[in-house]
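What follows is a single structure, written as structure tokens, with notes after it.
Every protein chain except one is present and positioned as in the full complex.
By written order: A and B. Residues from 1 in each chain.
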Amino acid sequence: MTARVVITGIGIATPNGFGVEDYWAATRVGKSAIGRITRFDPTQYPARLAGEIRGFDARDHLPGRLIPQTDRMTQLALVATDSAFEDAGVKPGDIPEYEMGVVTASTAGGFEFGQNELQALWSRGSQHVSAYQSFAWFYAVNSGQISIRNGMRGHSAVVVSDQAGGLDAIAQARRQIRKGSKLICSGGVDASICPWGWVAQLANGRVSTSENTERAYLPFDADASGYVPGEGGALLILEDAEAARQRGAENVYGEIAGYGSTFDPRPGSGREPGLRRAIELALADADAEPSDIGVVFADAAGTPELDRVEAEALIEVFGAAGVPVTAPKTMTGRLYSGAAPVDVVTAVLAMREGLIPPTVNVSLSPEYDIDLVTAQPRTAHVRNALVVARGYGGFNSAMVVRGTDR
Amino acid sequence: MGRRVVVTGIGVLAPGGIGAENFWSLLSEGRTATRGITFFDPSSFRSQIAAEADFDAERSGLSPQEIRRMDRAAQFGVVTAREALADSGLDQAGLDPYRTGVTIGSAVGATRGLDEEYRVVSDGGRLDLVDHRYTPQHLYNHFVPSSFSAEVAWAVGAEGPNTVVSTGCTSGIDSVGHAVELIREGSVDVMIAGATDAPISPITMACFDAIKATTPRNDEPEHASRPFDGTRNGFVLGEGSAVFVLEELTAARARGAHIYAEIAGYASRCNAFHMTGLRPDGREMGEAIRVALDEARINPEAIDYINAHGSGTKQNDRHETAAFKLSLGEHAYRTPISSIKSMVGHSLGAIGSIEIAASLLAMENHVVPPTANLHTPDPECDLDYVPLVAREHTTDTVLTVGSGFGGFQSAMVLARPERSAA
């Protein structure tokens, strides 16, 4: 039941970096990619900034037959998966097909694909809707397409819990490996920067309307006024540690050591939010004390109330300024289901280099007694990192990622 | 054997059967709830039939604000969760919020709400740059269907792990399977688990028209869903929800709960073949069944009834028949098999949970529901599909299966917990 589960391959696509090297080169020095939206004209909308992946053309990476049947988020996920497999040094056929599976998280599915087909339906008629609308937009599409492209016939799954889902997927992958799967490809990618996706995101009332790329997304800052949405995510190859050792896996980035998940009480109940418990559950699951954690990758919602809840939970568990906290997602915007897998990647890379990437643009509000790593990266020897992810409506997930000795 | 998981409460909302009692009457009487679409004008569509639920949100106990902010599918989920909790004899005061979790399956989320809202913000598809001034605040709840499991958690007071499981048309089995894993591993003691979908909207009908998956048998809607019949030509879209209370066995026994069944085995496999197509040999579904039986420590011969996916497409019915023969051998020929989609249609992600409910009620009553509209056997589907009329049959162990877009194949074994190990 308690097989160790390790990360042996990484594929990542974010606004500030495509591929592990590119992403880490940008992130370690605090290079932000937040800018004015270019994928459509945002002038008429109250919010106009996003973290976009620029210069990605799926046709450079994927078979022509896949292009018309895939949303951008699926294209990014397939390309990231290819990189993850290459990084892991695993080829389809190396591992029995029923012992490999895919567990992804999704937030909104292929929303841009859906937008195009809804427009075809309502402007031109039902006969104009694509045959591929039957699956290209739905939440399960990335797991399905990844399994097909890589011949993975084992247990596969899809979870939707907004931004917490990225960790929930990785935890479910770990569960399946402990039940006997040898390898699971897991993570999440979202990409809903299209007009229809944009107005849906604006509806939650938490998107920053600032026009200033350096002042729009300021978690834990006194000027926090919401978040900037982004697109992208990461796919990881997770393996049973023993199986990875036996096949001679070259990269063992880290271990998924602990996980906890809770849901907030009903609004207005007066009960304590669930985040502290999620963190404590993750620590207990990892058999770790708070003092074992060398860095926290914060959820960093960017709205004052949610920042306060997170800061209080961290102080409760780790004590005042008890652990370095950072939010590299200030460089990319919030990536929904892609955010936490990216943070897990950042965590293992940070532990590998001994460098905590910064939370850019933020001046810590005196209201929060946390040790936020701002402005400059910080060198640190870290053995265990905690990743925190929260989803709209009250989803709280936390994961302990343990570094590997090199 | 470690922690075992049992069902102690059922809530169902299906076309023609709102509430578990009405649902079972429909199934055991072999009545069908498929009809010409009334939700919108279907005249421009190839398939104009659906299994619609006559659902009155307010009469089902939802408040005006709940109704406003929830998509129809979320409303279904909350109503069935409340029914399941009441049926279990647990009440909110008796639940430890920290040890109670929620998983809700849904294939297509708030697709109906999204379709309606898109039409408004795009002014009938005219605007490329849709108008945010017409978006309701709850549009974000439609954008992210995890709002469904959030609503259920609020309704029952659950503060443990919470997620939506969305694996296409196996979501309703996989959601329950996921919940079972959480109880077994000890993360929680009680799960409110099930699935909901309300996909009957123009965009859904249009995309299934485009791949000719739904039946165009528009002249006889009540006989349009014909799984395993030689004249079948597609499925009938449905809607609905089923939610269960799952508990750890010893705790359920200790409080004297009525136990419907143990969820003894579950497995899911992927065909890695095609997003909508199935390999005729049924290999991956057969493998899922084999692993689920293995987990349940049950021999194939112990299966008393198979609740089939039985969507009513030629491809599915033959694929599934092959999978049963592959996994159960000769016993496949001796086992009654039926598809309730002949009566309640195919509600995508919800149907897997609705079929679990049907299986539990079959065990409860020792009656196997029929496959309605099965008059002309397909020579390539040569098993016992219980045509037209329900059958009294000792039913202690049930296999229920699902198959969906994305290639997902799932199987679940329900058994009486006191069974001797096979």
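The definition used in the following text is that a residue touches a chain if its C-beta (ideal position, glycine included) is under 8 Å from a C-beta of that chain, and two chains touch if they have at least 3 such contacts.
Just so it is clear, contacts and distances are computed from a predicted model.
Between the names "ABC transporter permease", "Formate hydrogenlyase, membrane subunit E", "Stressosome protein rsbRA-like protein" or "Acyl carrier protein", the one given in UniProt for the chain missing from this structure view is "Acyl carrier protein". Of the options B:Ile67, B:Leu127, B:Ile211 or B:Ala302, the residue whose C-beta touches the omitted chain is B:Ile211.
Contact with the chain not shown here comes from a single listed residue; of A:Ala3, A:Val29, A:Ala131 or A:Ala380, that residue is A:Ala131. Only one of A:Ile67, A:Ala222, A:Ala320 or A:Ala375 touches the chain withheld from this view, namely A:Ile67. Interface residues of chain B with the unshown chain, by the touch rule above, are 210-212, 274-277. Along chain A, the points of touch with the absent chain fall at residues 63-69, 127-128, 130-132.
By our rule, only the chains that are shown with their structure count from here on.
Residues 44-45, 97-98, 101-102, 106-109, 114-115, 118-119, 121-122, 124-126, 128-132, 135-147, 149-150, 153-154, 157-168, 171, 174, 178, 181, 185, 187, 202-203, 205-211, 213, 267-276, 284, 287, 404-408 of chain B are the ones touching chain A in the complex.
Interface residues of chain A, counted against chain B in their complex, comprise 1, 40-41, 44-46, 69, 97-98, 101-102, 106-109, 111, 114-115, 117-127, 129-131, 133-135, 138-141, 143-145, 147-148, 150-162, 165, 168, 172, 175, 179, 192, 195-205, 261-267, 271, 274, 277, 391-395.
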